[in-house]
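Here it is, the structure, as structure tokens.
Apart from one protein chain that is not included, each protein chain of the complex appears where it belongs.
Entry: chain A
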Amino acid sequence: MATVATCGGDAVGVGSAVATASKSNVTSFQRRGPRVSGTNDSGPRLVSITGTRPSVRNGQLLVSTGLPALDQLLGGGLAVGTVLLIEEDKYNIYSSLLFKYFLAEGIVNGHTLLVASANEDPANILQELPAPLLDNCKKEFDEDVYNHKTPESNIKMKIAWRYQLLPKMEQIRPVSSSRFGHYYDASKRIPQELIEASKWHGFFLPEKISPTLKVEPCSLTHGYIKLLQFIQNIIYEEGFDGSNPQKKQKNILRIGIQNLGSPLWGDDICCTENGDSGHNLTKFLYVLRGLLRTSLSACIITMPTHLIQNKAFIAHVTNLSDTVVGLESFIGSERETNPLYKDYHGLIHIRQIPRLNNLVCDESDVKDLGFKLKRKLFTIEWVQDNYLRQERNIYPPGFSYLLKQKDSAWGEGSLQHSTFLMSFLAKATAFASRLVRHSEPLKQTGSGRIRQAAGPRLWHDGRRQEAPGLLGIPP
């Protein structure tokens, strides 16, 4: 079961000028199990919180992001106390979907939500959350899954045998509400009673600041300051950091901030090329992470990084966040018509995974991942054939008929097709290199009657053949 060890006592360092004596040390970065060192903390109390589980690697407490496929890629889930930064896709379709999955997961697990947005009322955002798929929908769901299961996945690969070693993405099943990670139906709305039963706080920027307010210049944009104060207030009031003596809260606070960095927040980083001369956004992220590290909360932020011209700034933001996931949708791009990607709606890039309490992290071996949103499911899969990203012009004229047949065994994306392509390319390069070396004579050996060319020895049907060389004119 999910456990978290909390220390009731203070952790005060002797001689350390900046340790705060009054706050108790509540953080999720505790090792599961008995503490090795003898410290002055009181013994850990084991408490289980719904919707969390400890990481298998380091005992770090994890929450689900709402997408079990993404949880798997992030090493089990999102660590409590960290920030998940989603680099938005161009039209903010799939990133807002991930945002909603995260919040819906919080509602299903009974976590407290804090939704912050500058362009949409948080109450409206909550109305649009997807409905969770529970056990009674299992039959309908199984049909959906088995329809697209390809028969080729069980064939033992002969030529491209290294691909067989790569991990397969798991087939998915709906789970009951007590499990970690749930599936959602993107076409249905969440039932109203679930929203009413949940506890949530909304931060809608136009309500919190009035435009006519005279703002004195300070270190952060006014909207960011208000948001940080709001978050800190909620954390303190509801006891998520354990410092409030009245409230003994053992629940997770899920914070969602939408479109951070957009001009609606008062930030100019997306508008100008050398914006953020005040470093508002980076300071905001730093203080936010400080708040998260000392409380039982997890945060998702979507940021329109495609609008930011200053690439160095994106590198700064990546370094200041814990987990960074980038979404790239195919809508409107030339990849939409590329048959290689015909099954997918976009690519997902896992840009950074944090190393928490550990020297190593659980990086997935598979780097080319595509996602697709079927009626009910958001799946993430390895985009096959990315290694052999083919364009139409490398095919010889005689073979393109193989590609034109839709859904044939020889269609693009199929296994036979990729093995054909690899063997074809191997032969083509051997042929080309033989032609190149044909004119290079070897050093003369033997009687001098035959001058051999330094070409690759072609193997045909098991018999070894010499490449035709240059014959010297017999004297």
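The working rule: contacts are C-beta pairs under 8 Å (C-beta built on N, C-alpha and C of every residue); 3 or more make two chains touch, one makes a residue touch a chain; residues count from 1.
Please note the rule applied: contacts and distances are computed from a predicted model.
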Looking only at the UniProt record of the hidden chain, which name from "U6 snRNA-associated Sm-like protein LSm2", "Elongator complex protein 6", "Ubiquinone biosynthesis protein" or "V-type proton ATPase 21 kDa proteolipid subunit c''" is the right one? "Elongator complex protein 6"
For the chain that's not shown, point to the residue among A:Lys226, A:Lys250 or A:Arg293 touching it. A:Arg293
Pick out which of A:Arg254, A:Lys283, A:His345 or A:Lys376 touches the chain that's been left out of the picture. A:Lys283
Of A:Leu134, A:Leu228, A:Leu373 or A:Ala430, the residue that touches the missing chain is A:Leu228
Among A:Asn319, A:Ser333 or A:Thr429, which residue is in touch with the absent chain? A:Asn319
On chain A, what residues meet the omitted chain? 11, 13-18, 20, 27, 29-31, 36-37, 39-40, 58, 217-219, 228-229, 232, 278-279, 282-283, 286-287, 289-291, 293-294, 311-312, 314-317, 319-320, 355-360, 363, 365, 367
